[in-house]
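A selection of the complex's chains, in situ.
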Amino acid sequence: MFPGAIDTRGDPSDRDGANFVVVGAPLDVSTTFQPGTRFGPRRIRTFAEPFDDYDRRTDQQFSELGIFDHGDVRAWDDVEAYLEFLEGTLRDVVWDDAVPVTLGGEHTVSLAGVRAVEPDVVVSLDAHLDLRAEYDGNPLSHACVMRRLLESVESVEELIVIGARAGSEAEWERAEIEDVTVVAPEDAGSWSLPDRLTDRDLYLSVDIDVADPAYAPGTGTTEPFGLEPRELRDIVRELARQATGFDVVEVNDRDDGQAASLAGKLVREFVFSRADR
Amino acid sequence: MFPGAIDTRGDPSDRDGANFVVVGAPLDVSTTFQPGTRFGPRRIRTFAEPFDDYDRRTDQQFSELGIFDHGDVRAWDDVEAYLEFLEGTLRDVVWDDAVPVTLGGEHTVSLAGVRAVEPDVVVSLDAHLDLRAEYDGNPLSHACVMRRLLESVESVEELIVIGARAGSEAEWERAEIEDVTVVAPEDAGSWSLPDRLTDRDLYLSVDIDVADPAYAPGTGTTEPFGLEPRELRDIVRELARQATGFDVVEVNDRDDGQAASLAGKLVREFVFSRADR
Amino acid sequence: MFPGAIDTRGDPSDRDGANFVVVGAPLDVSTTFQPGTRFGPRRIRTFAEPFDDYDRRTDQQFSELGIFDHGDVRAWDDVEAYLEFLEGTLRDVVWDDAVPVTLGGEHTVSLAGVRAVEPDVVVSLDAHLDLRAEYDGNPLSHACVMRRLLESVESVEELIVIGARAGSEAEWERAEIEDVTVVAPEDAGSWSLPDRLTDRDLYLSVDIDVADPAYAPGTGTTEPFGLEPRELRDIVRELARQATGFDVVEVNDRDDGQAASLAGKLVREFVFSRADR
């Protein structure tokens, strides 16, 4: 269970007063290079244990913010079916008037999150564009997730990818279409949400590989020259006010805790900032 | 490249004098619990580096036995298509009158091996029966591989599973049908091939988890109370004479080299024994 | 949660039909040499995930045996107070007519288990005698646990330490008193419970360091020349029938899963054997 959250693994129906619901989505099927995202949710929860309940900046106790932990939605090989099931779980959260906070798992799980939340805009913090039409013939690979949701989630009008530094030529071409904005890692520190979007609903997705590998070695596809944690934090803080859904994905167990610790901290920054708006 | 083998990664057509062809099959899609079999082939090749070319028992040099390394057949998410492609590669080996030696990858790859070789009998050294009808709805999971080949490979009349100590109730029931023989880990040391099978073609598959976890921690689904390495070795030596296909599977990179070292050694024992018959 | 057990973390009062209750006791205060037993319970539960629900030998499904998981009794620095609290938790289990199955944590937690169960005889599988009067001035060190329970638990008439190969001179002298029997590692394979004890209540404690370090590197004080896993298994199977309490302790996270996998398997052997008596 995420430290400070209320345990509702046994009974999801009992969510009175829920403002946020943490859902683990340990999907690890299409992971390229280094696998292990199946251990992401438990690792994030574990490395969140040393964090104090209290947040000084917002003067709030985490445990008093109406955060419930649904536990993990156990994954299986049929990604399409899994995403559908996960979407149902996350939509229940939305129907409970709470914000779903998904712990991945491979990035593909964001598809379920966005479908459940139906935001106007998706902001993806990612080293990669994830705009492929397919990857090795698989349209549901983590490397295609942003393309899929642009295509298939009607509500989504815009995608902003912050920190992207890798992609195929076709992906970069797709990114030039006007529904996509790419913010280079070097510009992420000074980026802020354009005025025209300040009253829109956002879904915020953090692929932990957006950080430089020193800060998150435990991820599938490390990509140097990434963001500093404080840059990540400041973006999460700013966008949290408008975000109706959040996930942090692509954490695995192949490091000494750096990736999970950062991921767990960003979950908290999201929650504290959103609760404090 | 497997140390001592001839490198034919560039050009598989050039296999004059091949007696054995090593093929890496780094499939890692349905792996349960701990993933990482995608790193199996490279890890086996690496940990085979310290072995001397010479084998005292059979008085042979490994590098003189006509062993070619085809390199890896790169895996992708569509297991059915991958197995078909891999089967083609392995059948080419058979058509070249050589013995395919497959380095897994998850156990599913044995299906390609057996289809290519079309043996009379399959001997599986495995902690698990792998006789499920399906696993999480997936009929091509590693946990179903022996069931699949009994069903779908016409040549196969019998399956012998040595070292099995785990399985579902349905699997154990399936194992009681007369086409399957199960040899308990405790009986493996004294087991030898029944007389009626001494002139049949065999396919020999080693799931490294058949060994006790101390000898092979780096595998997906560790299962204590397994075989000693010398017991494994002696079975491999005995069966190698009749084996027309061989694989060692389920090695991952989550240990300090124990699993890969044992796997690489068993490859050599197989080759030396078969070449020496 | 221990795989296959019923989750009662939220509400321990709801234990109708409980035959066994798993309780995590992640105490890690007096651990000598390598610390990390605080991660023992979660690691045992994790490495038990690949085990099949079904047990062929006893023809039973683990999930049908009335096993409940209470979760962890969170540890703190005051060992005396913690043991008292843990004892209460375990005594509740006894009062529910269930068998407590404690996952350590340092060996000290057996003191709570034995106090709760009040057996006639304690059987300790351990590389060490744990019969010190005190260790570095601490009478509640893991190295003193067997001495403490001989002194302080009135019901206990005898202690049998199997696999012991280390201890101070004073400990060995204490072990010569008639209430203690020591079975050397070399004799463990052929040992069986003396006739005079076959109708007595036992508490069975497994310090995972009783196994040879190859089978359990992840423990605080490795001691070579230990038991083989099958020897451990056979003793657990035999004694389970008479055991009214069980623990497996001293597992940490400093290996590749060997210690936790063996520990989880012994928990299952205990449960299957006891349920099958």
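The letters A, B and C name the chains in turn, as written, and every chain counts its residues from 1.
The rule is short, and it goes like this: a contact is a pair of C-beta atoms (placed from the backbone, for glycine too) under 8 Å apart; a residue touches a chain by one contact, two chains touch by 3 or more.
Only a predicted model underlies this, so the values are computations on that prediction, with no experimental measurement involved.
The copy number for the entire complex in this file, given 3 shown chains of one sequence, is 6.
FYI, only the chains that are shown with their structure count from here on.
Once the centre of each chain is set as its mean CA position, chain A and chain C turn out to be 41 Å apart. Remark: chain B and chain C have CA centroids separated by 37 Å (rounded to whole angstrom). Residue positions of chain A touching 2 or more other chains: none.
By the touch rule above, chain A contacts chain C in their complex via residues 7, 9-10, 42, 46.
Those residues of chain B lying in contact with chain A across their complex are 28-31, 35-36, 38, 76-78, 81, 136-138, 141.
Residues 32-34, 128, 165-169, 172, 186, 212-215, 217-218, 220-225, 254-256 of chain B touch chain C in their complex.
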